[in-house]
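Note that this complex is displayed minus one protein chain, with the remaining chains in position.
Right, subunit A next:
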Amino acid sequence: MTSTAGTSQISKKVVSKDEWVKKLSDVKIDKADLNKLIMNYFVIEGYKDAAEAFSQECGLSPSIDVDSIQDRMNIRNAIQNGNVEEAIERVNDLNPEALVNNKLFQQRLIEYIREGKITEALEFAQDELAPRGEENPEFLEELERTMALLAFDDTSVSPVGDLLHPSQRQRTASELNAAILTSQSQEKDPKLPSLLKMLVWAQDELDEKVLFPRMKNLVTAELSDTNDSTTNNTAINNSFMST
């Protein structure tokens, strides 16, 4: 980096929107590669129906047959619907190793607290979580954080209130999905999100030297105007394609 943001305004090269769009359209991208990228996302994240529909639409077969996606999808759905017991049983059927399912026990506790079943929550923590924490110090920390939920009547002001947010179920579901894939020696990170992160990074880098129309909304791929570069934070999070 040779210049600071303040002084670079003067020396920055400017690329107009038309010029930028033309350059973008000159880049040849194989449609098949794009399809593979999307299929890779559906398969790894366990979206079986989407993978099947997409497969019919573009004639691309999934890299792995849909049966094995089904197992992971069932677990994901159970977690997202709050049926943690079902998820635990399914995980145990698929891979009866404890480390994979500890996350689920934390989620079960969260669900008890969400339902206001405090007695059950305490009993569950004692019978199920304490023995697990004993064997697994990292889990103990998570557990302590979850127990802190009980300290606040109004969870909206609780510092750990995020645990009750719907995105927590999704987080647990994604972690489980990744853990199962790892246990099966399969790729656990879909390529698409990291590619998009790379896009954001590349835009930030370019922004240091050039004024150009940034892609600000990754879902619509809409380009901003060249002179509108005051904010350069592109919204990106893991749930951009969530169901």
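Throughout what follows, a contact is a pair of C-beta atoms (placed from the backbone, for glycine too) under 8 Å apart; a residue touches a chain by one contact, two chains touch by 3 or more; residues count from 1.
Keep in mind that, in the parts below, contacts and distances are computed from a predicted model.
Hidden chain, UniProt protein name from the list "23544_t:CDS:1", "Mitotic spindle checkpoint component mad2", "ESCRT-II subunit protein" or "Ubiquitin-protein transferase activating protein": "23544_t:CDS:1".
Residue A:Asn102 is the one among A:Asn102, A:Ser174 or A:Ser224 that touches the chain missing from this view. The chain not shown here is touched by just one of A:Asn35, A:Ser183 or A:Gln203, and that residue is A:Ser183. Which of A:Ile44, A:Met73 or A:Ile88 touches the hidden chain is settled by the complete complex: it is A:Ile88.
In the complete complex, the hidden chain is touched by one of A:Arg132, A:Arg145 or A:Lys209, namely A:Arg132. Listed by residue number, the positions of subunit A touching the unshown chain are 64-65, 67-68, 71, 88-89, 92, 96-99, 101-102, 105, 127-128, 130-132, 134-135, 137, 140, 183-186.
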